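As you look at this complex, bear in mind that one protein chain is not there, while each of the others sits in place.
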Amino acid sequence: MKKGVIIFALFLLWVLLVAAVIALPPMGSSETPAYTHVVPRYLEKEVEEGGANNIVTGIILNYRGYDTMGEVTVIFTALICVLAVLGRENIKRHTSKVELSSVEKSVIVKSVVRLLAPFIILFALYIILHGAESPGGGFQGGAILGASVIVFTLTFGFTLGMKKFPLKYRTILESAGPLSFFISGVVALFCGLNFLTYMLPCINHAYQDLVRHLLLLIIEIGIGIGGGTVIGSIFFAMEKVEKE
Amino acid sequence: MLEFSQHCPVLMTITLLVGAALTPIVSRFRKKLSFLWAMFISLLSFFFCSCATWRLYSEGPISYWLSGWEPPYGIEVRFDYVSTITFLMTGLGVLIIFYSRKYIEHEINEDKFSLYYTLVLLLLCGMVGFSVTGDMFNLYVFLEILSLSGYALIAITEEKLNAMASFKYLVMGAISSLSILAGIALLYNVTGTLNMADMALRLQQFPPILTSYVALVLFVVGFSVKAAMFPVHIWLPDAHALAPSPVSALLSGLVIKVGIVGMIRILYTVYRLGGNINFIPVTNFMGWLAAITILIGAFFAFFQDDIKMIFAYSSISNIGYIVMGISLVSFTQPEKGYLGMVGGLIHIFNHAIIKSTLFLCAGALIYKTGFRKLSDLRGMGKKMPITCGALTIASISIAGIPPTSGFICKWYIILGAIEFGKWYFAAALLIGTLLVFAYYIKIVNAIFFREPNEPITKVDEAPMSMLIPIVLLAIGCLVLGVFAYLPLAVIRPAAATILGLPSTYIPGG
Amino acid sequence: MLRSLDILLLIFLLVTAIGVVRTKDLLGASIIFSAYSLIMAIVWQQLSAPDLALTEAAVGAGVTTVLFLIAIGRTVRREDE
Amino acid sequence: MSPAEILNKLTVNFNYVVAMTLFIIGLYTIISKPNLIKKFMGLNIMETSVFLFVVSSGAVMGGKAPIVGEGVSPGTVFVNPIPQALILTGIVVAMSTTALALALIIKLYEQCGTLNADKLKEIK
Partner (left out) sequence: MIVHDIRPLLAPTISILCAILIFWRGENTYLRRIFSISAAILKWVIVLSMLPGSLKGVIYVTELIPFTPGISFLLRVDALGMFFGMVSSTLWIITTVYAIGYMEGEHARKRFFAFFALCVSTTVGLAFAGNLFTLFVFYEMLTVSTYPLVIHEETPEAMKAGRKYLVYTLTGGSLILFATALVFYQANTVAFDQPGILSINSGVGILVVIFAMFMLGFGVKAAIMPLHGWLPSAMVAPTPVSALLHAVAVVKAGVFGITRVVYNIFGVSLLKEMASKGADVASVLMWAAMITIVLGSLMALMQDGFKKRLAYSTISQLSYIVLGVSLLTPDSVMGGIVHIVNQAFMKITMFFVAGAIYKKTHKKNISEMHGIGHKMPITMATFTIASFGMMGLPPTAGFISKWYLSLGALAADKPIAVIVLLLSSFLNAIYFLPIVYRAYFMKPLDGDTTMDEAHWTFLVPCIICALYTIGLGLFAELPFVPLELSRIAVTQFFR
């Protein structure tokens, strides 16, 4: 009975939502309000104004940089939230369930991971640094970095993971995302420009483009390192169990 | 000064954001530093907010283009009259952080202190950012920051039921965020822009289609969950009652108001009165829901014995007042909705102050006695006269007895309801306030006029760091009521501009 | 615009989503969820959104799934417990 | 609108319809499944469904990925980049919510010993 009511209500909602979306212009049309209003300027001028060949990167770092700053803060918030709920891991007090069960990892897995680890990290760095030219950027690279931390720790054991990625560095690196944004953004204030402006007319014209690249690079690296560390730290916080 | 004050709307958000990011690093040096740091950051942000408010009332609304891109190409931060709520947020934030110093020793593990301050700063950052932004998607991002930190702050203690309350809040909050995101997506496809002002313009240009209406419904549903309207209020009582008291004060005082601010932005900035989408059926429906919310909240509060649970239910009831106030509008005659709007907006401010007082007082009682049931708190009035006195003032205030601050909204909303001939709304409001008073008098009776179950020993007045915020807020309850023209001077332009009237509008004049 | 591959992927998406819902074993469900995310990544690649495809593959299929797995490892595996 | 028109619209906007269906599937999971982890999988499905809708709405017939490079001729049609930028943020937000939710679930399980919402209601 109750289930029937739920399904019926959801069906009504479905009809409403579908009616709402099919009232939109047909998919793939280039005459839609969305495609004709703001987008043309981005498509035409982004490379010149934003300084990135990847228009999406240009938008997230430049036109909508404030959003991305918020987004970076969301990841940071997620970490703080997880820590607030579960607490930080402590190398003296904590271990993982897997370690407790003392199942030996196969040698093949260990060697493969050992072999691949440098390449994964290299790949992540490539994605971070080339965000402006190709698909990818800080987040994607950061996620891969974080994943590599997880894979490493799962393979070589929780305790070793905690030793290799010590808390005192992670505490600082976790904040890298918001801080890099702040550092890059606040420079403009000293030139009398609005926050997050990267093109600074108050410095020598020849260096303007370079400075902009530098600032964007700081942000990309900050997001990447910060995001990766956050994912790693979340993993540590969730995986840990008390010794005894 | 003028040059500098223009940056303030964004600086106050950034300060909180960067301050939060630095808190864990700062606390690595000295554990105690995190409190001082949080105090410093919140004061700095309050200072920036004051500058921005000062500029707003001398120069008019501030439109700040992030990265220098003009809207709709870049993100616009807009400090308008509605954004004055940030003044309240940062100010209350300072007091609550100050209050927390002693209090959290009682409920939170010591190694989580710095996390607590980080989360409070993030929560403030989310609220401030949310209230000043002029961009729809930016609104969503800040909404997420504040929601996430809100969920975590409830579960930061080791109590058994907290994680469950937090999870309930999280599930409903996540669905509501998603509903808002879906609304943004639909509206983006209708208008092709994310800037609110531009969206409003573009909505007028195209003939209205079903999608716009569905988006509106999604927005209203989403923000109703955040504001804890009936029937999606069910997450609120547990979450607000179980959270540490300063957090309850923040959540009840400010976070649920964010839902209201969101509704105001959507309805009156984006969809706009007098545009080509008539949303009056929606506001009418909201008005009815608000009436039910008032009664339901007041009714359930009546059966609670847990002091914080009473406050939590009364928050639901008070959200009803606010929503009722802002839903009393007319599509074609904007000036008709003025009175109700003033009533709703003023209660956003007053309720924040009153409810914070109440929760902080409850916190002081819990801190000193460890009890939270009314029956255990009997006779505390003699032991903690200042705390209980403040609690009484706030109770009278929230019952809307003149000349305290809770009365003003009652007066305006009743006038607004009469303006629309909806006397039954006024009746619901009055019945609601009577019920409210009935259970607040229960509290006052218990702490002042009943004999304690067993003689109280070893209980004395709360420490100074708790008393100062409590007393300041209690004075606020009185002063904002007696000198009501002060907050009203701030609110009137807000109400007028929301309705599309000139900011100097005076009814009948 | 619509090609047969796209339609196939979308239908796959629906099937995996229902699979996630119907699987009683949470471990299995999270693996199916991972597959769902990967299909979503392919769909986005087809829609000319390589940035998103990369992100979804790394975050949705990778990190989120790992988080689910950790949570399941720390708690229960059967849905009704 | 005639039924034929509706059918036409449904097929043209098939992505949208799938997205909304996924939305409902996710919502159904949240409402009807008692297991908290399952609820959260439902929420993730809902989130991705909204993302799918947004990304689809940015697609343009014959559009290329919005990357300007050496191999791209000046007259190329690009897809709408804004939805992609937004959803990038959206995915990260979704991951953050999931992380917090799972942390809560772990804590809840440690405290209460069950993840069944019906059983959790009885504890108190």
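Which chain is which? They are A, B, C and D, in the order written, and residues in each are numbered from 1.
To be clear about the criterion, a residue touches a chain if its C-beta (ideal position, glycine included) is under 8 Å from a C-beta of that chain, and two chains touch if they have at least 3 such contacts.
Values in this document were obtained by computation on a predicted structure and should not be read as measured data.
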item	value
Partner chains on view for the chain not depicted	B
Which residue of B:M39, B:I234, B:I441 or B:I475 touches the chain not shown here	B:I441
Which of B:P208, B:P402, B:P463 or B:G500 contacts the chain that the document leaves out	B:P402
Touch criterion as defined above, residue of B:T269, B:T283, B:T387 or B:T433 at the omitted chain	B:T433
Omitted-chain contact residue, chosen from B:V82, B:L122 or B:I414	B:I414
Those residues of subunit B which, in the complete complex, touch the missing chain	396, 401-403, 407, 410-412, 414-415, 418-419, 423, 426-427, 430-431, 433-434, 437-438, 441, 445, 448-451, 482-485, 488, 506-509
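One rule holds in what follows: only the chains that are shown with their structure count from here on.
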item	value
Shortest chain-hopping distance from subunit B out to subunit D	1
Distance between the centres, which are taken as Cα means, of subunit C and subunit A, whole angstrom	19
Where subunit A and subunit D are represented by their mean Cα positions, the distance between them in whole Å	18
Where subunit C touches two or more other chains, by residue	1, 50-51, 55, 59, 63, 67, 70-71, 74
Touching two or more other chains - residues of subunit B	137, 141, 144, 148, 151-152, 155, 163, 166, 188-189, 194
Interface residues, subunit B side, partner subunit D - complex	137, 141, 144, 148, 151-152, 155, 160-161, 163-164, 166-167, 170-171, 174-175, 177-178, 181-182, 185, 188-189, 194
Residue ranges of subunit A touching subunit B (in the complex, touch as defined)	16-17, 19-21, 23-25, 32-39, 41-42, 62-67, 69-71, 73-74, 76-78, 80-85, 87-88, 168, 171-172, 174-175, 177-179, 182, 185-186, 188-189, 192-198
Residues of subunit D defined as touching subunit C within the complex	11-12, 14-15, 18, 21-22, 25-26, 28-29, 33-35, 37-38, 41-42, 44-45, 48, 51-52, 55-56, 58-59, 61, 63-67, 78-79, 83-84, 87-88, 91-92, 94-95, 98-99, 102, 105-106, 109, 114-116
